[in-house]
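Quick one: structure below, then a few questions.
One chain of protein is taken out of this complex; the other chains stay put.
Just so it is clear, A and B label the chains in written order, and each chain counts residues from 1 on its own.
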Amino acid sequence: MHIVVCIKQVPDSAQIRVHPVTNTIMRQGVPSIVNPYDLFSLEEALRLRDELGGTVTVLTMGPPTASESLRKCLTYGSDRAVLLTDRFFAGSDTLATSFALAQAIRKIGETFGAPDIVFAGKQTIDGDTAQVGPGVAKRLDLLQLTYIQKIVACDPEARTLTVERRAEGGTQTLVTRLPCLVTMLEGVNQVRRGSIHDALRAARAEIVTWSAKDAGIEDVTKCGLRGSPTVVKRVFAPAPRSEKAAAVPVSGKAAADADALIDAILARQPSLEADLTHLAAGI
Amino acid sequence: MSDKPAAPAPAAGSRASMKKELPEHFKAYKHVWVLVEQERGQVHPVSWELLGEGRKLADQLGVELAGVVMGAAGTGTLEAAAEAFAYGADLVYLVEHETLRDYRNEPYSKAMTDLVNAHKPEILLLGATTLGRDLAGSVATTLLTGLTADCTELAVDADKSLAATRPTFGGSLLCTIYTLNFRPQMATVRPRVMKMPERQEGRTGRVVPFAPDLSEADIVTKLLSFLPDRTSTKNNLAYADVVVAGGLGLQSAENFQLVRRLAATLGAEFGGSRPLVQKGWIPSDRQIGQTGKTIRPKLYIAAGISGAIQHRVGVDGADMIVAINTDPNAPIMDFAHVAIVTDAVRFLPALTDAVARRFSPHTRDRIAG
Partner (left out) sequence: MAEEKFDAIVIGAGMSGNAAAYVMAERGLKVLQLERGEYPGSKNVQGAILYADMLEKIIPDFREDAPLERHLVEQRFWMMSDTAHTGMHYRSDAFNEEKPNRYTIIRSQFDRWFNGKVREKGAIVLTETTVTDLVTGRDGAVIGVRTDRAGGPIYADVVVLAEGVNGLLGTRAGLRDRPKAAQVALAVKEMHFMPRETIEARFNLDGDAGAVIEAAGTISKGMTGMGFVYTNKESLSVGFGCLVSDFAEGDETPYGLLDAFRQHPSIRPLLADAEIKEYAAHLIPEGGYKAIPQLFGDGWVVVGDAAQFNNAIHREGSNLAMTTGRLAAEAIFQLKSRKLPFTKDNLALYKTLVDGSFVMKDLKKYKDMPKLLHTHSSNFFLTYPQLVAKAMEDFVRVDGTPKLDKEKATLRNFARTRSWTGLVGDAFRLARAWR
């Protein structure tokens, strides 16, 4: 089995702040992390490899510093890491990103053997679109299985994969053919720690670094800003509400305060009285 | 938008000023379409929300609003079409085929792509559900057009382009995105982000059938079984009229019971902030916010929730937000309507009693008697 996992290095958005005056991102000290959703896919890939044999290649498109995230994935036990980095990729939207990644996966196939499964994360925490995975699948003409909560069976001989997929109103059990692209649902597993030997191997590993040209991309107009049909016209901070919350004075007696709060709510929105009466009666 | 937010203003700056020069072959693309997401006879309410929004866009553009209904004949497709008219559609493309009985990416994306190529919409909206997201990404890539995910606001610009606004950087900022030179302009919207439109009884429209070129023999992925969610385990958080939620300020899983008790007394749904899910105090389908559910209740009571931006984007649509928090400067005070600065652990039982006293008929009768 050869499994490729697409991961993305993202700013830890829990730590992002917005400059109150200029509305720009204050990046000072915001650490980068592996997109948390990608780790569920990575762990599933590692688990399949351990079970069926083979190798796991992690792939990212990003700035040279994204190699840190690749190295982290090696520490978790991945076998190989590929960094796709080039100034032509700057400003890619999901369509351009899926183009570049698809090309790189083709190249990975030529160089290290054709992948049986490509994994992507359900979504990223910065782009947050959940579009790149399906985009890559389409461009590589791979069958696509998103929101997978369980890989039930994988038979490399019969070339089949059986999964449980989270659908809107229930759980689908689907069977498909390899090769295919899978995105895992969050929380379905926990990425392993990696042994001290994995960690040492990761620290010493050479990360395969490709430019657009190395990845066999001839037409760079399909990459980056030029290859992106969408244009970001404006970035701005959410408007604050003009007034602060009306504070209900606190007497110290909880019962009296509770009544005061309900009065304040109803005073502002008298129609709630009927709604609450209905709901509380179980209507 | 995978890389764009990484360099918002400056990178876009050069192209932000770009003029729209729509290639000739795209000029035939007209009308606003909404996918009416229908599975096993159930239409996802997000589709009605989108029709409401699509109606406004179509009116502004002076074009028609179409619903796209897909499925196997006799599985509620006609009923879905009728409802689509009631929620504002002028016409419905009815795409019926046996292979569309259950959602699968292959037949759905093929049918949708073919329909777009045949009837050429200028705007295509889908719900950001598991179905909508799975489908939208494939369709947009096949059509090589732009797709903006999880929009919170849709508008038509002076030059009639779609201005799609969505959160970026984990919700800390918003950005407005255009698909200038490609058609259709595609966008997904999360459930409950847009208002549910009024249903207009008796409103009708045209049904335009479309026969997709599909055959089960060509479809690789097979559905082995479908296990519907038990209704008992499925919550109605996104669509509840009253929601009570708790945050880390409650300090323990035991104290969270106070939230559940108030919710039960109110006949409300309960939910919580993300850390509570991470701590295992509540299941993940109870999480409210950017990576959880968006809610739009008439009344939202948040106890011990600071109101981080990622939480706020999930509750901004509530008619009335009530904060119970010990910190008068917590961010939630900036968007709550009414607040009480007090210890939620002490206050919630009193509030539950007061609610029971004032709204529950049984207790009221008891008191009266």
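One rule holds in what follows: a contact is a pair of C-beta atoms (placed from the backbone, for glycine too) under 8 Å apart; a residue touches a chain by one contact, two chains touch by 3 or more.
Treat the numbers as computed from the prediction; the structure is a model and nothing was measured.
Asker: Quick one: jot down which shown chains the absent chain touches.
Answerer: Computed over the complete complex, the missing chain touches A.
Asker: Just to verify: which one of A:Leu52, A:Ala153, A:Leu200 or A:Ala267 makes contact with the chain not shown?
Answerer: Missing-chain contact among the listed residues: A:Leu200.
Asker: Applying the definition given at the start, please give the residues of subunit A touching the unseen chain.
Answerer: Against the missing chain, subunit A presents residues 15, 17, 19-22, 26, 28-29, 31, 75, 193-200, 203-204.
The rule we apply is simple: only the chains that are shown with their structure count from here on.
Asker: Suppose each chain is reduced to the average of its Cα coordinates; what separation in Å results between subunit A and subunit B?
Answerer: Roughly 19 Å separates the two chain centres.
Asker: Okay, in this complex, where on subunit B does subunit A touch?
Answerer: Against subunit A, the touching part of subunit B is residues 1-9, 11-12, 14-16, 18, 37, 39-40, 42, 44, 102-106, 109, 129-131, 133-134, 136-138, 140-142, 144-150, 163, 167-182, 220-229, 241-242, 265-268, 284, 291, 298-299, 309, 312-313, 319-323, 328, 332-342, 346-347, 349-351, 353-356, 358-361.
Asker: Within their complex, state which residues of subunit A touch subunit B.
Answerer: Interface residues on the subunit A side: 8, 11, 13-14, 16-18, 23-25, 61-62, 89-98, 124-135, 137-139, 143-147, 162, 166-177, 186-187, 225, 228-238, 240-241, 244-248, 250, 254-255, 257-262, 264-265, 268-269, 271-272, 275-282.
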